[in-house]
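With one protein chain removed, the remaining protein chains of the complex are shown where they sit.
Each chain gets a letter, A and B, in the order it is written, and its residues are counted from 1.
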Amino acid sequence: MNKYKAIGKPTPRIDGAKIVSGVAEYTADLRLPNMLIGKIVRSPLRHARILNVDTSRAEALLGVKAVVTAKDTLRIPYDFLPKDAPIQREKYPLAVDKVCHVGDEVAAVAAVDQDTALEALDLIRVDYEELPAVFDPEEAMQPGAPRIHAVEHNIAVYIEKEYGSVQEGFRRSDVIVEGRFATQAVAHCTMEPHCCLVKPEPGDYYTIWNSTQNPNWNRIELANVLGIPLSNIRVMPAYVGGGFGGKSKIGFIEAPCCLLARKSRRPVKIMLTSEEEFTVAGHRLPFVIYMRTGARNDGTLMAREARVIADSGAYSFVSPTIVGNSLGKFFSLFRCPNIKMDARLVYTNKSPSLPFRGFGTAQIGVAMDSQMDELAERLGMDPVELVLKNANQAGEVTPGGYRLTSCGFRECVTRAAEAIGWKKNAGKGSGRFKRGIGFGTSMLVSGAKVYWDVDCAGAIIKIDDDGGVVLITSAIEIGTGSSTILAQIAAEELGVGVGNIRTIIGDSAVAPWDIPGASADRTTLIAGNAVRKAAHRVRTLLLEVASEMLQVKAEDLTLEDGKIFVRSEPANSLTIAEVGRRTILNRAGDGVLASYIYNSPAERFDFARGVGDISAGYNFACHAVEVEVDSQTGRVRVLKVAAAHDLGRTINPLLAEGQIRGGFAQGMGMALYEELCFKNGEVMNPNYMDYKLPLSEDAPQAVLPIFVETNEEKGPFGAKGLGESPTVASVAAIINAIHHAAGVRIRELPATPEKTYKALKATAA
Amino acid sequence: MNEIGYFGPKSISEACRLLAKYGDEARAIAGGTVLVLLMNKRISRPGYLIDLATIPNLEFIKFSDTAVRLGALVSHRAIEKSALIREKYLILSEMAHTIANPQIRNMGTLGGCLAYGEAACDPPAALISLGAKVKIASSGGERVLPVEDLITGFYETCLKQDELIVECAIPSAAPRTGAAYRRYSSTVMEDKPILGVAARLILDSHERCYDIRLGLGAIASTPIRPRKAEELMKGKKISDDLIDETAERAVADVDFIDDIKASAEYRKAMTIECLRQTIREAYQRARSSQTT
Partner (left out) sequence: MKSSFTGLVQRLRQFSRSAAQDAPTLPPAHDAVTAEFARPITLTINGEVFRVNVATGRTLLDLLRYDLGLTGTKENCRMGSCGACTVLIDGRAIKSCLTLTIRLQGKHIQTVEGLINKDGSLDPLQQAFVQQAGFQCGYCTPGFLMMSKEILDTNPSPSEDEIREGLVGNICRCTGYGQIIEAVLAASRIQVVPEGKSLKDE
């Protein structure tokens, strides 16, 4: 039974009316008086040395107010990781001496309107000396390949880690499966393009509205590349029209926008076009994975080995940690005594890859889950049984260093299988339309302490004069419903209704420090704990003052349904407003106001040893998906999804279902449709007509969310993160379901109709 | 921005004269779904726009005993939703229903679609199979052209600078006619199909194929009417083998588009498959009804 009043309830979004009436303000909607429009001058070439940039004609154009190039910068690269992190620092706000991909930022202009800015772009003359380019990561590693940055073989980062001895493990295996898998570049396709608006103030101060998941990371980077104190930069909240990882770091427009604002001394806004979104705003890091898995005849995993080549594109940026995170999952989801991964992050002359929902785990997960399925087939075992046999569980410390304090992985697997009717439908289809069921798994974090030694968020709670509760959070709303979730947590802890709470997302000058923003499934656990603790402080204060007012001991009082009363004598009560007002009188200098900054108790990732219990809580998932394969066309239709998630505690089942359904659609897009097609480094399908993503007719209605509540001791009311696993667990489930239905295994994503069709023909032949 | 001159002509002849006068600087605008897109992306920067929507009476759907005439500015949605078209030319309303999405169908017009010569769209194949003809007006007069002769290449038509499509006429179906249209795309719904195929089949009193017309769209630089394949069926008793043979023959000489959406090989295989189903469906419809 749910003992809570606010937790576990399907509360609709508290800001819903704002969204559906069109008054929610996104950065894209904002304009300021005297504002200029900024545009970026981009490289038309894949790899070239910049000989000269002549901006004089653009500067002379009527209406152009500023043009900036690398000369206007400190020539400092973006650099956010601690010095001990083995990464490259090669990306500058504006290209310094060479460009490395089509679309690379060379200069920027600000003009009185968009047409003038676009006209100015055409007037900027850049002389290039073209250099040889390379686009395939495996070719880029070969001797003699064009060198993109100052590293050997274009390898930005090399990670190698072995636990036990895989050689020994494979020797002791009865069955070994191996194969090459490849995942593709998937575009984030946020409905609001990257967009920022910078207002400069005298003294090198900047106020910024930005469509970002991560205001403080923006501040860190901007302070660095602009050479000013972080405190000079104030990031304002605005609704964010989707992120999915693509806005989880600084974008590539904020620094040019600040430079333009600095030079013109006027507000400047830059918004990417949708073509720019597809071509330069990042995509999921593509992996090539050579994987081997060995097991005993009874299904016990003995050894797993993965060799990963990840296509960083022209700059590495966050990609080293994406590769690292895939290693974390590889080492932690299944129990395996001998395990090894070596991974190379390789530069190519394409636009840079970025984080995307799953942060490397969707890519490695496709190979992991496909091989579990293959292994089950070879062993003649039920794939569910095989997964259960090797699944990690609570109490274990994985070779990656993760301490699994709560783990409902096995229950997720069992319940997903049960819900989809796995045993009953085990037969393969016949005729033109073949049906099959597949399983996919996921493990992610609830906050990850990787970049910084803190993983923190803050909350301020105050009582208004009428007893209303104002919650100021540092957590920005990117669509997950975090403002509602946090209000529910505050309401539960305080003892008031959710409707009495107004969640305000604080700007960076008001809200407590929060890093790293809306990423790593961290808001519910990290920001939620901050809210809960701040609410607890407020509650304690209210009860103390009330005890003075009622002349009873504080411990004899309670606060429920917005009223403070004596437990044994409920009629003896006070309203929050009465107590709040009295607090100012009774406690000179104080009102009812409390704040809390919660820092994850996790360890910071140890780059030297490649381990760390980086998260306060690990979430788990298993999706069972039923598909129908049209053997005449290769087209795959998803019929039904059973999505089981260990999210610790369901704060809001309505919004959790939204995360699962939306995550599934993105996983489905990755599994079946989506791919940015590069040809000689240029994106061939940079628009929604040629880039296919799931539409209303594609996504299944039959998605059954299953919540496995394991009550994580470190989570607020036991809750952990949820957002990313729904995507990750879907991809492999669909691929395995195609195999189960039609007997073909697609190892290079996406499983387009054409690919599936060809595989079917090859099998038949 | 370069300023754009706007004309709101009141007659077809006035529009044609304006087109002639301003030459390549001018663009006629019907639904605008292609032209405004091109202008937004700065691919097309016309000096003058000639608005066809200000010309009265271009949005008609007129039925006669011999044909239905569709005005150039009839929207795809109007075709899709017309009860009479649904009754007499089911394939047209089925085809119109598959075009892009409801908003684009509300905006886009049949005339505009044909005038752009876009190969990867739905109407040409269906119209070809129905024997549709377009009426083209110019400052010098009028001419009539079968749809299959209109489109000459990627975004190329035989329309001259001062010519406008003013209507499209589709002959009424003979008794014992069946027609079907099928599009294929790799997801359930895409703006543009990978292929679209249409068949219109007339049976004689002995259940033999009296006449057949096929239309293939989106698979090559122009829509195609595969006459040799049509000849294969005429006068013959219809069988699965004959349908298969016809479908294969229909694509034998096609130079298939090979692009990111589908390889030439896959397009070809899917065209054959869809053509089989479409001919079969047209045959079933011909057998079961007196009209399309």
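Keep in mind that, in the parts below, a contact is a pair of C-beta atoms (placed from the backbone, for glycine too) under 8 Å apart; a residue touches a chain by one contact, two chains touch by 3 or more.
Everything quoted here is computed from the prediction, not taken from an experiment.
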item: Omitted chain - touching chains that are shown; value: A, B
item: Touching the absent chain when the full complex is considered, from A:663, A:681, A:718 or A:753; value: A:663
item: Of A:134, A:655, A:670 or A:729, the one touching the omitted chain in the full complex; value: A:655
item: Hidden partner chain, touching residue among B:257, B:270 or B:286; value: B:257
item: Residues of subunit B in contact with the chain not shown; value: 1, 3-9, 14, 17-18, 20-21, 23-24, 29, 32-33, 36-41, 43-44, 48-49, 51, 53, 77, 100-104, 106-107, 139-140, 153-156, 159-162, 188-189, 191-192, 220-221, 255-260
item: Touch list for subunit A against the chain that is not drawn; value: 12-13, 15-26, 28-29, 31, 188-193, 239-244, 273-275, 478-481, 654-655, 657-658, 661-666, 677, 679, 684-690, 693-697, 699-701, 703
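To be clear about the criterion, only the chains that are shown with their structure count from here on.
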item: Distance between the centres, which are taken as Cα means, of subunit B and subunit A, whole angstrom; value: 45
item: Subunit A-touching residues of subunit B, taken from the complex the two chains share; value: 1, 41-42, 184, 186-192, 260-263, 266, 269-270, 273
item: Subunit A - residues contacting subunit B, complex; value: 115, 118, 275, 632-633, 635, 637, 672-673, 677, 684-685, 688-690, 692, 694-695, 697-698, 752-754, 757-758
